[in-house]
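Shown here: the complex without one of its protein chains, the others still in place.
Presenting chain A:
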Amino acid sequence: MQGRNCTTGKSSTAFKQELLKNLLRGLRARTDACAFSAMSVHERKRAVKSSADVAMAAARGVGARWPKAILAAAAASTSSNRSSCQVRSSRFRRVARRCFFREKRRGPAAGVAAASSVDVARRLVRRRTMALRKVIPGGDAAMDEASLLREAMDYVVHLRAQVDVLRRVSEAMQIRSSLLRYAPSSIHGQEASSSMRQ
């Protein structure tokens, strides 16, 4: 049996459904404010990415810290209306990459005399823990190592679900746009009736 934080099977499907619902709702809300076709490529990408993250965070709810961090960052970025969300996520990645390179360059225990293997191992764990904190939203908040590991597990599981949902949505839309191109009549009648119902 996996840990209680791991969502598998039924609860994973429920999460994905919630994520999907939130995603569609969020995209619709944004498109009501400003049509996607009217946005620049950059703005549109940012809007979709942000909707996906907010949808994931909202679907997760209160069982972890990372959702709050995502929602807080999203709220901050909507108020400033700059691309701070993008800055945050690229900053995460940039800093994480820098940490990784620093590790490679310094090598094992450079310039430290008589470091025991335990010290080296501990230092490596500490460095990698720091790197891990930077890729988890809210990971740089004060939390003990056990909590960080639980956050990491929870975040990974839900990230995977987010990837799955986004992939399915893209595929569904891709299929639809192909159908429109090659067999528009097959879609048109159904679309008209369902959009009227909505």
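Points worth noting:
We take it that contacts are C-beta pairs under 8 Å (C-beta built on N, C-alpha and C of every residue); 3 or more make two chains touch, one makes a residue touch a chain; residues count from 1.
By our rule, contacts and distances are computed from a predicted model.
This complex has a chain not shown, and the name its UniProt record holds, of "Electron transfer flavoprotein subunit beta", "BHLH domain-containing protein", "N-ALPHA-ACETYLTRANSFERASE 30" or "Nucleolar protein 58", is "BHLH domain-containing protein". Those residues of chain A that touch the chain absent from the view are 2-3, 6, 13, 16-17, 20, 24, 27-28, 31, 35-37, 41, 44-45, 47-49, 52-53, 89, 92-93, 96, 100, 118, 121-122, 124-125, 128-129, 131-132, 135-136, 144-146, 149-150, 152-153, 155-157, 159-160, 162-163, 165-177, 190-191, 194-195, 198.
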